[in-house]
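Written below as structure tokens is the structure these notes are about.
Only one protein chain is missing; all other protein chains are in place.
By written order: A and B. Residues from 1 in each chain.
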Amino acid sequence: MIARRWLAVAALPAVLAACGAADTDDAATPSSIAMSLETDATELRALRGVPRVAVEGIVGPGGRPFFTTARLPHMTQGRCGLCHVRPLDPAPAATGQEAIVRTMHVDIPSRHAPPTTMNCRTCHDGNDLERLRLNDGSTVGFDHAYRLCVQCHFQQGRDWAGGAHGKRLAGWLGVRVVENCTACHDPHAPRFAPRAPEGTPRIPRTIRNTHPGGRR
Amino acid sequence: MGFAHFFRDALGAVVSGGWRYHAWMSVLTLVMVIGGYAYWVQLQEGLAVTGMNDHVSWGLYISNFTFLVGLAAAAVMLVMPAYVLHDVEFTKAVLIGEGVAVAALCMCLGFVVVDLGNPLASWHLVPGIGHLNFPASLLTWDIIVLNGYLALNLLIPFYLLYTRYCGKTPKKGLYMPLMYVSVGWAVAIHMVTAFLLAGLPARPFWNSSLMGPRFLASAFAGGPAFMILALGLVDALTSYSISKNAFRKLAMIVTVAAQVNLIMLASEIFKEFYWPTHHSQSARYLFFGLHGHDALVPWIWTAITMNVVATLVLTIHPLRRRRTMLYPACFVLFVAIWIEKGMGLIIPGFIPSPLGEIVDYAPTWVEIAVTMGIWAAGLAIFTALVRVAIPIELGRLRRPTG
Partner (left out) sequence: MTTRRRRLARAVRRFWRRSTRTTPSGAVDKAMSRREALRFARDAATIAAGAAVATSAGCSRDEETLAKWDEHFKGNFRLMTDREKRETIERLERLARTKIGRKVHIKSTPAKEGVLYGYAFNIGKCKGYRSCVEACKKENNQDRRTDMAYIRIFEMKNGKVDLEDSTADFSHTVPAEGHFYLGTQCFQCANPPCVDVCPVGATWQEPDGITVVDYDWCIGCRYCEAACPYWARRFNWNEPEIAPAEVNANQHYLGNRLRKKGVMEKCTFCIQRSREGRNPACVEACPTGARVFGNLLDPNSEIRYVIENKKVFRLKEDLGTDPKFWYYMD
């Protein structure tokens, strides 16, 4: 038992050392371990039925492709084209946009950036409101919203691809499906909303101290 | 054959006595019964009925345990002069000392058992059918040394008393090696118990190299102080007389140990408060309170005051020589060390918690009753042992037909 523990202790620095080596010597990294776990092939039961799309243009650690959750099934106001039959005004005045949003889209907050920085057309394609517009003029569907976000939030994009930002679904093993940016962040108000925390720890936790919010 | 006689006579000696003896034993029995009831409640409801919790996860029980290990170890202070240094003044006191050790060890084991959450599983500790995580766990060391010391302290007096009971002279070649072993062993039980706490990096208050030595110093002050009181009682209440010199020498031991203990206390206080760090928070809690929590402050200052006063009285020769001063001083010192080493050492180790949370601790009636019950049991064991030892030593109790 002790021997095993020491083995684990000894293994950790080795792991960390290997981390450093991984950058330069990618081909030599022992992916055999990962293979033995069938990382790519396994699909956890909890993932079944989760609508997903293969991430385009971005790869995960080790150059591996991965999936992100589809956006369209979750959209409450998807079919913009039903109203927006004509293209948007190419360059709306900042105040004009404000007025439009206040009257037509009162339910859509606008807290992403000041109107001098962003307006509707920064992200939405003016010609086809079912699509999002990238900086180079090309368009992507809502399922690939991440491609739009990472243009500015490149640091978060890198961490999202690597795994330090965002959230992987179901498990650590097998097919990698991570939440799309828009699953956690409202694109029109990306900051997390303040709210009350769940439960309150009792300090100390005893059968006598059963009042929530115990003394400190 | 001889053993049967011996135990029958010993039992006879234990159950017979004057009204004062019976009253004393009845009171102890009553306290034990109350303690037993409290323990039954604890078994039914779980340790939730104690004042302990995940923050302060050891309390009155383990405090008493650590203190009593010191009391047990103190027997060495009688054994060493008597047998190793051949000081004849001490020989008569030794048996009493070993009686104290046996009683203290029984109490130690009692306190450990009542502290267990799952006492029915304690057979897991038995090597062979269980699994003793030796040598990694200091607790297993403690179990071994405590039981070993108990065996030694049962075996040696039993041999001495039994041979005398049979009218023979004990063979030095048989018991002297055990005596030597027990001297080293006494130091070991205390150091191991100190290491049990000092070996925890999670608890900076305990994780100190002074822990072991300070344990010894306080044990050699508090233990012999108790011995003086016990010997004083034996001297006064029975015809088993203890020489004045034995008292004088014992008082000297107490004095020196108490002085060393105070020096170490000063050293600790300096270290914690000259440049307080995060690791000093427990000491701050103990001595001054922390963020409005100050449950231990009155206790520790009472203890320190008592400690200093008693040490002063003992240090001044004319005062120490007077029995009317010696006994109260020893009593005060004993209580001071009980507070300081019990509540003052174990509890603050848990406050603040390793994550900085502060939760005060106060024992519940169950803990107090169980603790008093175990103390009563210890005193009863001690009384019974003395009750048997004295008549044998005085030659009144002998094997019937030579």
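Keep this in mind: a residue touches a chain if its C-beta (ideal position, glycine included) is under 8 Å from a C-beta of that chain, and two chains touch if they have at least 3 such contacts.
Remember, it's a predicted structure, so these values are computed and weren't measured experimentally.
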Residue in contact with the excluded chain [from B:Leu138, B:Leu152 or B:Ile242]: B:Leu138
Hidden partner chain, touching residue among A:Ala46, A:Leu82 or A:Ala189: A:Ala46
Touch criterion as defined above, residue of B:Val15, B:Val33 or B:Ala48 at the omitted chain: B:Ala48
Interface residues of chain B (partner: the chain not displayed): 45-48, 50, 52-55, 57-58, 112, 115-122, 124-125, 128-133, 136-140, 143, 196, 199-203, 278, 281, 349-350, 352-357
Positions on chain A contacted by the hidden chain, ascending: 1, 4-5, 8-9, 11-12, 15-16, 18-20, 22-23, 29-31, 33-34, 36-37, 39, 42, 44, 46, 60-62, 64, 155-156, 158-159, 162-168, 170-174, 179, 184, 192, 194-203, 205-207, 210, 212-214, 216
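Methods note: only the chains that are shown with their structure count from here on.
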Approximate Å spacing (C-alpha centroids) for the pair chain A, chain B: 63
Complex contacts: residues of chain A adjacent to chain B: 2, 203-207, 216
List of chain B residues in touch with chain A within their complex: 48, 53-56, 136, 357-359
